[in-house]
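Notes to accompany the following structure.
So, chain A:
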Amino acid sequence: MKNSGLEVRSFSRVSIIFLALLTLLVFILYLAPVWGSRSDLRLLSEFLLFLTLASLWNLLAGFAGMVSVGQQAYLGFGGYFLFAAAMFLGINPLLCVPIAFIFGTLISMPVAVLIFRLNGAYFAIGTWVIAEVFRLSFAQVSSLGGGSGSSLPVVVVKKIASDKTLREYYSFWMALTLAVLVLTFIYFLLRSRHGLALKALRDSELSAKSVGVNIWTTKFLVYIFTAGATAATGALIFLQKLRISPDAAFSVNDWTAFVIFVVVIGGIGTIEGPIIGTIIYFILRETLADLGSYYLIILGVLAIGVMLKFPSGIWGAIKSKFDIELFPLTRKVSVNNYTVSD
Partner candidate 1 sequence: MLMAECVLKVNNLDAFYGDFQALFNVNIEVKASEVVAIIGSNGAGKSTLLKSISGLIKNHTPMVEYKSIKIGSYRPDQVSKLGIALVPEGRQLFPSLTVKENLLIGAAANRSSGSEWTIERVVELFPFINERLGSSPADLSGGQQQMVAIGRALMGNPDFILFDEISLGLAPVIIKSIYKALPNIIKGGVSAIIVEQDIGMAKSVSNRLYCLQEGRVSLSGTSSEVSFEQIRKAYFGV
Partner candidate 2 sequence: MDWVNAVLQGILLGGLYALFAAGLSLIFGVMRLVNIAHGDLIVLSAFIGLTVTEVLGLSPFISLFFVIVFMAILGYFLQRTLLNRTIGSDILPPLLVTFGLSIIIQNVLLEIYTADSQKLNAGSIETQSIQIFGEINLGVLPCIMFVTSVLIIAGLQHTFYRTPLGRAFRATSDNPEIAQIMGLNKSHVFGMAMALSLVVVAVAGIFLGIRTSFDPSIGPGRLIFGFEAVIIGGLGNLWGTLIGGILLGVSQSIGAQINPGWQLLAGHIVFLVVLAVRPKGFFPRVEG
């Protein structure tokens, strides 16, 4: 819209180039089975699944302001759902992943109604209680192995594909597709007027309410989407592990702590943040993995330090220093070619 020198743009040159490169990268990734080894594929899968989890948590906490330390509830639910549906209903495990999304969304609805009665930190602990309830409940189900869990029977595994290599390709493509879908959805959500509503919500609930943003509904929709997508991710994770148990499925350390730490370090409330955080997680893991709990301690200390000094994380620091955005979210107003961003 060019009107007396006034123009509203959201795509800077940097972001256009970046998005073009990203599309190329995604295309190359889909061809990974051609150029990559099996361990490459495994690592990439892990990366993509973790990135998906981190982006989802970031959507919930960084954008919608709902800090959950209980997302492992849906992750574990997704895993158990896949095992149950594949073993007892004979559904193709790959198909179970999108179905897990649907059921994850459904089960999160009554949960949301309950825990939305809590706010802030009490909400966070409430999500933890829910995860505990899920864990304890699944531990009671003996057909799924009770407290010690169960393995996915070979006959079920072979339903994906009879050839092992092909199975790994399918898993990988599924992980890649899931990551692309989730990240694309998040990006377009945040660009839309719902995203604007979220941003307003995060800044000030009272002001948001006064301009007509329906707080409860907005939060509810974000919460159930995140739950469903987390469930789908969980289903895929445990499909690759081929074994599930209550402690592994609902572990705070494995799923929530690492995710929270790296999103904080990378940059909470930005799309780029979880990406940077996930990269850091995997780089550090190569060097620090044998240190076991020290890895967690170090990441925890880093996260605390970042939260106190650079609350917007690494990407936030880069963004404010250089005023760049790779995934354009803000709209810049330029008057007579002099640009100011919101």
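A few points about this structure:
One rule holds for everything that comes next: a residue touches a chain if its C-beta (ideal position, glycine included) is under 8 Å from a C-beta of that chain, and two chains touch if they have at least 3 such contacts; residues count from 1.
On how the list was made: all candidates are chains of the complex that A comes from, given by their letters.
Everything numeric in this text was worked out from a predicted model, so none of it was measured.
Applying the touch definition to chain A and the options 1 or 2 in this complex singles out candidate 2.
On the chain A side of its complex with candidate 2, the touching residues are 61, 65, 67, 69, 114-115, 117-122, 124-126, 128-129, 132-133, 136-137, 139-140, 252-253, 257, 260-261, 264, 268, 293-294, 296-297, 300-301, 303-304, 307-308, 311.
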